[in-house]
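Every protein chain of the complex appears in place save one, which is left out.
First chain written, first letter: the chains are A and B, and each begins at residue 1.
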Amino acid sequence: MSDYNLGPWLDDFAHGLWVTIYLTVVSAFFALVLAFVLGMLARVRHIAPRTFARIVIELFRGTSLLIQLFWFVFAFPVIVGIVWTQPVIPVIIALSLNFGAYGAEVVRGAINAVATPQWEAAVALNLTPFQRMRRVILPQAVPLMIPPFNNLLIQLLKSTPLVILIPGVLDFLSVGELYRRSETTHYVSLYIAELVVYFLLAYAFTLILRALEARAKARVGRAEPRRKIFSFRGPSPEEELPAEEKALA
Amino acid sequence: MATHDTTAQPDAAGTATDSQPLIRFDDVVKRFGELTVLDKLKLSVNAGERVTLIGPSGSGKTTILRLLMTLEDLTGGHIWVGDQPLWHMRKGDKLVPANQKHLREVRKQIGMVFQHFNLFPNMTVLQNLIEAPIRVLGKSKAEASEKARELLDQVGLAAKVDAHPSQLSGGQQQRVAIARALAMEPRILLLDEVTSALDPELIAGVLGVLRDIADTTDITMLIVTHEMGFARDVSHRVMMFDSGQIVEQGPPDKIFSEPENDRTRSFLHAILDER
Partner (left out) sequence: MNSNWDWDYAVDIFPDILRAFVEYTLTITILSSVIAAVVGLLFAVIRFLHVPVLSQVITGFLEFVRSTPIPVQLFFLFYVLPDYGILVGATTVGVWCLGLHYACYYAEVYRAGIDAVPKGQWEACTALSIPRRYVWQHVVLPQALRNVLPSLGNYVISMFKETPFLFVISVPEMVSVAQGIGSRNFRYVEPLTIAGLIFLAASYPAAVALRRLEIRLGHA
């Protein structure tokens, strides 16, 4: 272990890991907000907001994340006339916009996937569009959104190492590279260790989201037998019909 | 066919309290793209009347219900509910297309029960029943809950107040759906093939509830169904549809026993022979 000389580096690695997690979680939060805003704007009847949302979505889905990162770090400040005091900020902006755009499609798709009969029942009860969305449609759409969101979150995590190309942001991989250059040996174990760390992070995120999905599904009465860690009892249809039916006839 | 021994036999064709019908279709046209489903349809229903619409699929019966419930857009003509147009509103002397506010105002009087129940799976039975009364009618939670429990009792599901729709059988869900529609105190109740999606042994329960409602209230009903026995027992009038037109109409006894029109005859033959 001595020739790894990890000792003095542990703090830096920990900090790098923190930056990676921080970037992922914060960007994910903003991306989520954007996903809902853009996703719902894209379904509105008025053509102006709908087109605006469409353009933003296609723009950020159609170009590469790295371009967006560089653009916000280097080009945007020039146009607006500012200077980034914290390079993390444009990184988070770029990540949020990119994944928010993908998320918007997920939101839109999930809302559309809630069966039409639910819309019709809500109309028949004379609920306003806002009430319909908030009380009937969204609660049913959310469980559908979680698996794709899980994928996007993992992709987001996997994109954070790009900041190695951005001066001033030191994520886990950046620290790893600094370490490698100064200690210059044991590439294989270093990179495998890094891969394992990212894998564990991805796994942790997935577990959290699966738990959220299970909760969301239970609220909609679609609780499932759990997959890995949590135990779940789903409600089963009651079999009391014969007695009840007879009582009414 | 099940016979019903209480006095569900309707008296003479439903009384019109005013001289005007409660529902009136005035040269109504409905097109889906190239397909014309309703072509200048005229029909009227009086307050308190219960009318059953029969006919082959594609004849337009369900479309009529869906137009009333504003689930489909009106292509042409006018629909009147009471003395108000549904899809239009008065502007001075003229009629212009209605805005959302007017639509919702007139629509308040109409309730619908669907073939596939369409209960909200993210709410309990009680919540399904009180959601709209609280949000739309402005009732307090206590008021709405009390009414809800009464209705559930009426449909025989008092014990299921806190159940989730997924825990109920199809027949139970449909009865909840009926209660949910009634909780809004509509003047008009639309029933769209409400037993077609049920297992045979569950149908009687639902029909029983509907018979009960027919007995105890004078709510106006428009019923699309294949349950001819039920239709006969409960309706004041039966309308036979084909290709978007009323081919024949009259009291159930007459239509079912001595239909005059050939289409009616062959349709009833086909339906009744199946059983």
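Assume a residue touches a chain if its C-beta (ideal position, glycine included) is under 8 Å from a C-beta of that chain, and two chains touch if they have at least 3 such contacts.
Just so you know, these numbers come straight off a predicted model, no measurement behind them.
Seen in the complete assembly, the chain not on display touches A. Of the candidate positions A:Ile21, A:Ile164 or A:Leu207, contact with the hidden chain is made by A:Ile164.
Annotation: of A:Leu32, A:Ala110, A:Leu173 or A:Val220, A:Leu173 touches the absent chain (contact as defined above).
Remark: the omitted chain is touched by one listed residue; of A:Phe30, A:Phe70 or A:Trp119 this is A:Phe70.
In the full complex, subunit A touches the hidden chain at residues 58-59, 61-68, 70-71, 74-75, 78-79, 154, 157-162, 164-165, 173, 177, 180, 187-188, 191-192, 194-195, 198-199, 202-203.
One rule holds for everything that comes next: only the chains that are shown with their structure count from here on.
Subunit A and subunit B have Cα centroids lying 44 Å from one another. Every residue of subunit A that touches subunit B in the complex is listed here, in rising order: 117-118, 120-128, 131, 135-136, 139-140, 219-222, 235-238, 241-242, 244-245, 247-249. Interface residues of subunit B, counted against subunit A in their complex, comprise 2, 69-71, 104, 107-108, 110-112, 114, 116, 118-123, 131-132, 135-136, 156-157, 163-169, 171-172, 180-181, 184, 201-202, 204-205, 208-209.
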